[in-house]
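Every protein chain of the complex appears in place save one, which is left out.
Chain IDs A and B follow the sequence of writing; residue 1 opens each chain.
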Amino acid sequence: MNRTALVLALLAALWGGPAAAQSDPKAELARLKPKDFPTQPIEFTVVYPAGGGMDVAARLLAKYVEKWSGDRIIVNNRTGGAGMVGHAYLATQAKPDGYTAGALANLVWGDAMLRAQGRWAYTDLEPIAYLNTDALTWVGPTEGPYKGMSVKEIVQAAKDKPGTIRVATVPGSMWEYIVEQIEASSGAKFLRVPFQGGGAGIAALVGGNVDVAQGFYSEFRGYLDANKAAPLAVAATSRMDFLKDMPTFNEALGSDQYTWQVIRFVVVPKGTPADRKAYLAAAVRAAMQDPELIAEYQKTGAFFDPKLAKSTDLPKDLGEYAERERAFYVQTGRLK
Amino acid sequence: MFERALNVFWVLLGAAAAAYAWTLGIVGPAGPESGLFPLIAGLIIMGSGIALMLMPSQRAEIFDFPRGAALQRVIGVVLGLAWLAIAMPYLGFAIAGVVTMLVLLRAVERVSWTVSLGLAVASVAAVSWLFGDVLGMALPRGPWGF
Partner (left out) sequence: MDALGSLGAGFAVILTAQNLYLCLLGSLIGTLVGVLPGVGPLAAMALLLPVTFTLTPVGGMVMLASIFYGAMYGGSTTSVLLNIPGEAASVVTCIDGHQMARQGRAGAALGIAAIGSFIAGTLGIVLLTFFAPAISAAAIRFGPPENFSLMVLGLVCTLYMITGSPVKGALMIALGFLGAAVGIDVVNGRERFTFGFVNLTGGLDLLAVVIGLFGVTEILANVEQIARGAPLAGRIRNLWPTLADWRASWRPILRGSGLGFILGLVPGGGPVTASFMSYALEKRLSDTPERFGKGAVEGVAGPESANNAAVAGSMIPILSLGIPGNPVTALLLGALIIHGIQPGPLFMTQRPDLFWGIVASMYVGNIFLLVLNLPLVGLWAQLLRVPYYILFPVVLLLCVVGTYSANKNVFDLWVMLGFGIAGHVLRKLEYDLAPFVIAFVLAPLMEQSLRQSLVMSPDGAMILLQRPVAALLLAASALLVALMFRRKPINGGGSP
């Protein structure tokens, strides 16, 4: 494999032009590839069930990492406890030998800070590459008394008639936190109906069982196109390219605290040898600059946070987001 | 005798579960809390245990605890499985599996060592091929890479 990559690089250099730029990552990979690694498939651990947003992102990534590095990648779903089992496995049990990597979301920080009970910290997992970001979105109905309302109007309605507007939440996660924030700053009161995931909430919305659902673009896009759901607002710092008419929460409600996103990145357990870590990082980066993968990710509604995409010190930059989340937990009394 | 012990176990289990469920909270402002269903379950278990202790008609007619060779066979199988669970992450599926197969084959029927070894290696190899290559699942590898 080494040799093939080198030959390709050589040929590309001879022919020059765009071909050279294309094969740079491959040459880089060949350069960084440690001796006798990998000799068996590399596992990308996903802590959520197959078919979900994280799983889809990880499988797309694996496909392109395989394409660029030629190594075999197996995506493995270690589910349970809303991610807790898989996170704990990666942080405490996975062998730091370079054969296990985690395709995680920033939800790991919540698990580490609130539920790990001191057994592990998010710093036990070293981020090596950034994938994409998905912002939480509120979706409203296209039938019924609340159809056509803007997010501001709905919050007002929740204030006028406290406890009547049903919003689908996922307890113990950002789905709940944003509702809490809105209630705290506006005095509104929503009726929080718990579900196991965003998708279930959106299904309930379409069925008339809740009035507001929360989820990601890939989850409600089908309903959007069929005019069964209407996007209300997105919890990001700027509007989404594919839904330019949808305001951000910060715009609509006049604040800057409503930023709730799923940030996806790849980690390796702490203690992974530096050369293998660098190789894996380069492999993922190579996949991430493949225009096909970028297009696939964009189709799912994800976007690329410029700060993280261009980061030269990913642990530090991600750490900033993590500590911001910790501040939220302290402020709301969840953490001392 | 065993049945009575089991009934006592049910009562204790039910009581413990109900007590733990009580600490989880039964009813809250938003309806039932985490403890409601486990509390009911624990109470039913406790109640059933008591009922079983009081009603001889509900008991099993004969309970034959395995003795002698039968007990050895059962324990052999259990130990074989336990070994696999303990050893597989360290020695890998292949090695731990062969040892387990040997234990199982010898425990029940005293199959000769050669036949056992052959069967053990063959079956572990077949299962590894089936799951590892056909289905693409990675079974744990041991320190020697397989």
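Just so it is clear, contacts are C-beta pairs under 8 Å (C-beta built on N, C-alpha and C of every residue); 3 or more make two chains touch, one makes a residue touch a chain.
Owing to the predicted nature of the structure, the values given are computational and were not obtained by experimental measurement.
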Sole residue of A:63, A:189 or A:239 that reaches the chain not shown, by the stated touch rule: A:63
Per the touch definition above, residue among A:117, A:312 or A:331 touching the missing chain: A:117
Chain A, residues in touch with the chain not shown (by the definition above): 49-52, 55-56, 59-60, 62-63, 75-82, 84-85, 88-89, 92, 115, 117, 119, 164, 166, 171-173, 191-196, 199-200, 203-204, 206-210, 218, 221-223, 225-226, 228, 296, 299-300
Absent-chain interface as seen on chain B, which is shown: 2-3, 6, 10, 14, 17, 20, 24, 30-34, 37-38, 40-42, 44-45, 48-49, 51-52, 55, 58, 60-61, 63-64, 66, 70-71, 73-74, 77-78, 80-82, 84-85, 88-89, 93, 97, 100-101, 104-105, 107-109, 111, 119-120, 123-124, 127, 131, 135-139
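By definition in this document, only the chains that are shown with their structure count from here on.
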Complex interface listing, chain B residues touching chain A: 30, 136, 138, 141, 145
Of chain A, residues touching chain B in the complex: 39-41, 43, 74, 76, 192
